[in-house]
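Note that this complex is displayed minus one protein chain, with the remaining chains in position.
Letters are used for the chains, namely A and B, taken in the order the chains are written, and counting of residues starts over at 1 for each.
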Amino acid sequence: MEDRRLNRRDFLKLTSLGAAAALAPKAEAALRAAIKPLVANGPHPGDNGGGAHRWVMVIDLARCDGCGECTKACSAMHLVPPGQEWIKVYNIEHEGLAASHFFPRPCMQCDNPPCVNVCPVGASYKRSDGIVLIDQEVCIGCRFCMAACPYSARYFNWAEPPHTAQELSQSYSVETNIPHRKGVVEKCLFCPALTSKGELPACVTGCPMGAIYFGDENENAVTNSLGETLSLSDFLHDGAAHRHLEELGTEPRVWYLPPRTQSTSTQSQPSAVLLSGLEG
Amino acid sequence: MTALLAKLLGSSTEDFDKLNTHEKALLRPVFVWGRGFYLTVAFLALIFGFGVFAYLTQLRDGLAATGMRDTVSWGLYIINFVFFIGISHVGALLSSILRLTGAKWRHPITRMAESITFAALLFGALMPIIDLGRPERMFNLIFSGRIQSPILWDIISITTYLTGSSIFLLLPLIPDMALLRDKFIHAPAWRRWIYRILSFGWTGTPEQHARLDRAMNTMAVLILPIAVMVHTVVSWIFAMTLRPGWNSTIFGPYFVAGALASGAASVVLAMVVFRKMYRLEEFITLKHFKYMAALVLTLNLAYIYFNISEYVTLAYKMEGAEKAVLASLFSGQFAGLFWVTQLLGLIVPAFLLVLPMIKPMTWIKRLRVLPPMLLAAISALFLGASLATSFFNTFIGFDPSLVALAFLLGGLAFGGWATLTLIPWLQARPIPTFVIAAALIVIQAWLKRFIIVVPVLEQPFITDAAFEGALYNPTWVEWGITAGALAGFLLVYLILSRMVPIVSVWETKHGEVEETVSGPAHALPQPAGVSSPEV
Partner (left out) sequence: MFLKTIRLFIAVLFLSSVTTFTAHAHGQSIAIMVSREGFDRMSNYSVDVEAGHEVTITFTYADDDLTGDNPHDIRILGAGVDLPTVTVSRDNPTATITFTPTRTGTLTILCVIPCIGMENLVGGSIHVVQPFTSGAKISLTLDLSPRDEQSVLARVKLTDAEGRPISDVPVSLVLNTSVGGEIVVGVPVTVVDGTAAWMIPALAGQKLQVSAVFQGGNGLGYAQNIAEITMPGAPLSVPLGALSSPAPPFALALMLVIVVGSIWVTFGFVAYQVFSIRKG
C-alpha cells in the first residue's frame, strides 16, 4: 500500500510537469485570455480616452509669486473639498545661503507612477495621454497610493465631503471627480474635462503671472494664461528646466524652470522703500 | 447561573473522574468550566464589544473619526496589522523548526504556539480591512485585483499562511480530539459534534500514525518558507515605497527577525499564564523556560543586529531626506519613545534573559561600592529628568546634549543599582525574569511598529518653510479598536484553550517528555488510544 501511494504521487508529479512543458506556449495564451476579463481595465465612467495627446506642464518658478490664485481656480473648478489643495503652493526654504522660493505642486502625472504601481484594485490608472486618473467607484480607500507618492499630491476624503445641489446634480466622471465621495482618494487631474474642449486647465488660466505653461508634448508647444506659446523643447533647453525629485525614478511630466529672481530692475528692496514712502 | 451555563456549554465532572492521571492533569480545563472562565470571557467580550462600537462609529463618521490625516495617512491599524502578523510567526518557529531539528522539549508548548499563530492571524488580517475607507468594496481586491501591488501579495500570503497554520494546528489535534470524542461522553451535542468531526475517525492504528506523520512532516517543511514569505511581504508594504526610512533593502529580514523574536516572547508569556491558570507545572518546567529563553535571546540578538544595521548605516550618512526622520527619532519628537523602546525593549531583555542562565554571581554581594539606595536615588533622578525633558521637549527647551548626559549618568547609576540589588534577586527567580524580559520584548514590538510607521509619514519629501512635522494623535476610536482586537485575540485564544487541551495529551507523557527516537520515517505501532508514540 505504501508503494502504491508513493507511485501515485510521483506519477502525478511527472505528468503535471510534462504537461506544463508541452503546453507552455498555449498555456500562456490561454492564461492571458483568462485573466483579461478579470482585470480592472474595464471602462471607467466618464473617461473619454486620451486621444493622441501627451500632456505636459512647465512651471516657471521665476515668475511664481506665491499668490495662490492657481489653487483658488482649481478648487473652484473641481469643487475641491475643504482642506485639500490639488495644486499646492509651497514656500520652500533651503538651508544655508540660498533664497526661499515658491513652489506650486500639482500632481506630476508621472510616467512611472508609484501610485499606480501599488494600487491593489487598479483604481488609479494611467491613460494614454499621460494623465493618471482615479476611478472612485473602484477605490477601496486603502491609501497605499498616498504612502507611495513622494510628492504628497494625493488627498483622502476622511469624512463625507460637503455637497451642493450643483455638485450632486452632475453625473460621476473620472475626469472631474465630481461628486466627491467619502473614503476614496483624489488629486489633480490636469483638467481633462477642459483640455478635451481645447481649453487650458484651471490653474494655468488662473495664474496672473503666466507662470504655468501647459501643452501637448506631441505638438512641442506649451501655452500660458497670457497667451504666450513657446516651443517646449527650446523652452526646457534654454531655461535649464528640471523635474522635481526625478532621481527617484518617477518620470514626472511637470518641468520646473529655476527660480531666478523675477525682477530685472536695478532697484533693490522696492517693497521696503514703498513702505517707508507711503503717504496713503 | 453557572450550572445553567455549564449545562449549555458542557462542563462536566462526571466524565472527568474517569480519566487517568495524565489526562486529568491536562484535560481539567476542557471538562470543567468554572466561574473564573465565564467572568474572563465576559470581560474580554465587553472590551471586544467596545471595539466593535468604535468601528461602527468609524463606519458612520468616516475615517475622520481617527487621528489620521493626509500627511500621516496610516496609523494604529497598520501598526496593529504588522504587530499581529509578526506575533503569528511563532507557530512556524516552534512547530516547524523545532520539529525539523528534533527538539523533543517542544511538545508541551507547540499547541499554545500554534494557537497564538491562528488567533493572531485572524485579527492581523482583520486590521487592514478596518483601515479601509470603503470596506464594502473589499471584494474588488479579488475581482479587479492587481498582482503588481504588494497588498495583493499580502492577501495571497496571509491567506496561505492562515490555511497552512490552521492545518498545522489541526493535525496534532486529531488524536486529542479522538480522546475527547471517546472520553467526554456527556459533552453537549455541539461539542461532541466538533470532536467527532475533527478526529477524522482516528483510532490510533499504525497506518493512521504514518499518515499523520507524513502530513506533519510535509507541513513542517512547507510552513517555514510560507512564514518567511508572509512577513517579508508585509515589510514590502513599506519597503516598496520611496519614503526615507522605509526605502530600505533589509526590511524583509529585519521584519522577519522582529516577528520571530516577538512571537517567541509571546509564547513565554502564554507559558507562564497557562502554567499558573491550569496548574501545568509538571508539564511546563523550568527546563522549558530556559530553552525558550535561549530561543528568545538568540532571536532578540538577531533583531538587535538588524536594528543596528539599519539605524547606524543611515545615521552615519544623514542623507538629505532621511535626516528629518532620523533627527525626529534620535533627538526630536520621538526621541523618548525611540530610546526607551530600543534600550528597555531590546538591550535590557537580552541581559535579563542571560542572567538566570549563567552561574549565580555571588561575588556581587561582596562588593562594597556606593550603597544601593543612594545609587537608586541618583538613577531615578537623572533618568526621570532626562525622560521628562525628552518627552516634553517642546515645552522645556533643554539642550539635547545635557539631556543625553543626564540619561547616561542616570543609566550608569541605574546599572550600578541593578548590579547590586536586582541581579542576585533575578538570578534566584528565573521564571519571573524570563517573563519580564518577554513582556518587555512584546511591548517593544508594538512600540517599534509605531516608530517604523509614524515618524516616516510625518516627514514628507516636500515641506513648507513653516512645516514642523505633522502630529499624529490617535483618537478613542483607534485605541478602542486596538483594545478590542487585543481582547478578541485573547478571547479566541482562551476559548481555544478550553475547547481543546492546551498541552497536547498524546505528545506528552505524564511528568516527562518523550525521549524515543525521532525522524519522519518511524511510526511505532502502538495500541490504540492510550499512550503516545514518538515525535
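For the reader, a short list of remarks on this structure follows.
Just so we're on the same page, contacts are C-beta pairs under 8 Å (C-beta built on N, C-alpha and C of every residue); 3 or more make two chains touch, one makes a residue touch a chain.
The structure presented is a predicted model; accordingly, all values stated were derived computationally and were not measured.
Note that of B:G201, B:G320, B:P371 or B:G384, the residue touching the chain absent from this view is B:G201.
Interface note: of A:A98, A:L168 or A:L226, the residue touching the hidden chain in the full complex is A:L226. When you scan A:F102, A:F214 or A:W255 for touch with the missing chain, the hit is A:F214. Here the missing chain is touched by one residue of A:V174, A:L200, A:L236 or A:V254, and it is A:L200. Of the listed positions A:H78, A:H101 or A:K126, the one in contact with the omitted chain in the full complex is A:K126. Although one chain is not displayed, subunit A still touches it through residues 9, 28, 31-32, 35-36, 39-41, 50-54, 63, 65, 111-113, 116-117, 122, 125-126, 128, 130, 195, 198-200, 208-210, 214-216, 218-223, 226-231, 262-267, 270-271, 273-274, 276-279.
Across the interface with the omitted chain, subunit B contributes residues 146-148, 156, 160, 163-164, 167, 170-171, 174, 200-203, 205, 207-208, 211-212, 214-215, 218-219, 222, 226.
Keep this in mind: only the chains that are shown with their structure count from here on.
Mean C-alpha positions place subunit A and subunit B at a centre distance of 41 Å. Residues of subunit A that touch subunit B in their complex: 1-2, 38-40, 42, 83-84, 90-93, 100, 103, 105, 114, 117-123, 138-144, 146-148, 150-152, 154-160, 182-185, 244-245, 248, 250.
Per the touch definition, subunit B reaches subunit A in the complex via residues 61-64, 66, 68-71, 73-74, 128, 131-135, 137-138, 140-141, 143-146, 148-152, 155, 207, 210, 237-238, 240-243, 457, 460-466.
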